[in-house]
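Here it is, the structure, as structure tokens.
Part of the complex only, each chain left as placed.
We call the chains A, B and C, going by the order they appear; numbering starts again at 1 in every chain.
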Amino acid sequence: MPFIQFDGPQMSKEKKAELVAKLTQTAHEVLGIPEQAFSIIIRENSMDNIGAGGKLLSETHK
Amino acid sequence: MPFIQFDGPQMSKEKKAELVAKLTQTAHEVLGIPEQAFSIIIRENSMDNIGAGGKLLSETHK
Amino acid sequence: MPFIQFDGPQMSKEKKAELVAKLTQTAHEVLGIPEQAFSIIIRENSMDNIGAGGKLLSETHK
């Protein structure tokens, strides 16, 4: 712990590596918890599977 | 917020759109929170990845 | 399954009962899955623990 679940769009492996590195560093700096203690799961979602305000993102972002 | 995570089976894009629209409307009516404030993530799961009562759904629903 | 996780604000027991009944009925009608198969967890959150657009809701909703 801490444990971060990140639900976002599809992304490249390079972006995942950068996201994991920087989110971990940022949270470490704010909370003073060692970087080694952090785990992150990135979940990649289709715009068909996300709703905002009652509409699918795949419809509103056309 | 509110934020809804919906774990269900595979479904068509039309069903996803209907589900997002109607769950948002329903929760809006119950809680009085504007529809714009709602986010929903639909997670589609294989029956091989769900257990109920100690058995996979893919076994019990054969 | 399906399984719904609902993150929202504090609410009364009456609202929880109504939310569980109506979300279940709504999803049942959309997907044709029996109501008995649905589980819902309601998580009640302080406005101090929710961020939107980089700000706590307890700050933006003052």
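To be clear about the criterion, a residue touches a chain if its C-beta (ideal position, glycine included) is under 8 Å from a C-beta of that chain, and two chains touch if they have at least 3 such contacts.
Quick caveat, the model's predicted, so the values are computed rather than measured.
List the number of copies present in the full complex, noting that all chains share one sequence and 3 are shown.
Taking the 3 displayed chains as part of the assembly, the whole thing totals 6 copies.
Here is the rule we use: only the chains that are shown with their structure count from here on.
Centroid from C-alpha atoms only, then distance subunit B to subunit C, rounded to Å. What do you get?
Each chain's C-alpha centroid was found; their separation is 11 Å.
Which residues does subunit C have that touch at least 2 chains other than itself?
Touching at least two other chains: none.
Which of the residues in subunit C come into contact with subunit B in the complex?
Per the touch definition, subunit C meets subunit B at residues 1-9, 11, 15, 18-19, 22-23, 26-27, 29-31, 33, 45, 50, 52, 57.
Where on subunit B is subunit A touching in the complex?
It comes out as residues 13, 16-17, 20-21, 23-25, 35-44.
In the complex, go through subunit A and note every residue touching subunit B.
7, 45, 48-56, 58-59
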